[in-house]
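What follows is a single structure, written as structure tokens, with notes after it.
Now for chain A:
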Amino acid sequence: MIRALAWVLRRDLLLAFRRRGDVVNALVFFVIVVSLFPLGVGPEPNQLRGMAPGVLWVAALLACMLSLARLFAPDHQDGTLEQMLLAGEPLVVLVLGKVISHWLVSGLPLVLIAPLLGLQFDLPGNALAVLGVSLLLGTPVLSLIGAVGAALTLGVRGSGVLVALLVLPLFVPVLIFGAGAVGATIAGTGAEAHFLLLGGFLALSMVLAPWACAAALRIAME
Partner candidate 1 sequence: MNWGSWQNFIAMGGYGLYVWGAYVVTLIALVAEIVGLIMRRRGVIERLGKYYAARRRNHESEA
Partner candidate 2 sequence: MAMSKSRRFSLYYFSSPQSFYPLAGALQPWFAALAALLCAVGLYIGFFVAPTDATQGEVYRIIFIHVAASWMSMFLYLVMGFWSGVGLVLNTRLSSMVATALAPTGALFTFLALWTGSFWGKPTWGTWWAWDARMTSELILLFLYIGFMALQSAIDDQRRADKAGAVLALVGTINIPIIYFSVKWWSTLHQGASVSLTSAPTMAKTMLLGMLIMALGFWMYSIAATLARVRCVILERERHTDWVEAEIGRQTT
């Protein structure tokens, strides 16, 4: 099973590496969206500092959602997904592998770049660190939940916007505690509770989401 997981990981990372443009595009989208908010709201530092956790987190949500289109659709188109369903390996393991590679390619870059963007909003150092950690805990959850949405809408017309409609409401708890962690750090009240909850979400979704995703894939492919 580990070998199957490793195989899926290696294949997806290789494919992502060959299409670096897709990956970079999502990252650039994140940067642009984050930069739009000060342009819309005004450069006043206190206001920006207050907005920053929410803005950075919402932009991360949107960037993650955009990248979901690349999760299953290409494999579906070239027939690999069908082979995965027919393979002897448990589909849950293969799904987990795809989600991990999706996170490595779409989520982890956000984790690394967000603190830099946080500087644009004049966030203090400890808040930047908390931002990174909250995204580190939260973006895998986004990938896991997003995978279920991507599987449900596989091959459906208008699936891009439909995935957003399905998945964004489910992202709300992660958003609340992720942005809340940074806000609490700025306010000085500490983010331990937030991290605990984010960790809880991660554990829960790691157990449930691959299973739901596998079920959704079978439904989509039958």
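Candidate entries met the following condition: all candidates are chains of the complex that A comes from, given by their letters.
Annotations
Methods note: a residue touches a chain if its C-beta (ideal position, glycine included) is under 8 Å from a C-beta of that chain, and two chains touch if they have at least 3 such contacts; residues count from 1.
Fair warning: this is a prediction, and the values are worked out from it, not measured in the lab.
Only one entry among 1 or 2 touches chain A in this complex, and that entry is 2. Residues 148, 152-153, 156-159, 162, 165-166, 168-170, 172-173, 176-177, 180, 201, 208, 212, 215-216, 219-220, 222 of chain A are the ones touching candidate 2 in the complex.
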